[in-house]
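Dumping the structure here so I can ask a few things about it.
Every protein chain but one is kept in place in this view of the complex.
Showing chain A:
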Amino acid sequence: MLGVVGVLVVAIIILVKEIPYLKKKKLKREGWAFSILLLFAVGLGIAQSLHLNIPNPLNGLTFIFKPLSKILNEWLK
């Protein structure tokens, strides 16, 4: 639970810091990108602090690149 609170506190600090800047400069696209990324970060943080099973992106990379690396290793043996 403490982790969830921590993630939310960090998110609020980021919001307080960035929203005046976004408003002052009237950055609309940047605002969208900012909020989507922050939402993703909060979701990831809460999922991690609740110890949910999140797939590791490196496993995906291993799946893609391992066959190629096997070919390379065979060739250089």
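Things to note:
One rule holds in what follows: contacts are C-beta pairs under 8 Å (C-beta built on N, C-alpha and C of every residue); 3 or more make two chains touch, one makes a residue touch a chain; residues count from 1.
Quick note on the criterion: contacts and distances are computed from a predicted model.
For the chain of the complex excluded from view, the name given in UniProt is "Spore germination protein YndE" [choices: "Transcription factor zinc-finger domain-containing protein", "Intermembrane phospholipid transport system permease protein MlaE", "Extracellular solute-binding protein" or "Spore germination protein YndE"].
The chain not shown here touches chain A at positions 10-11, 14, 17-18, 21-22, 25, 27, 29-31, 33-34, 37-38, 40-41, 44-45, 48, 54, 56-58, 61-62, 65-66, 68-69, 72-73, 76-77.
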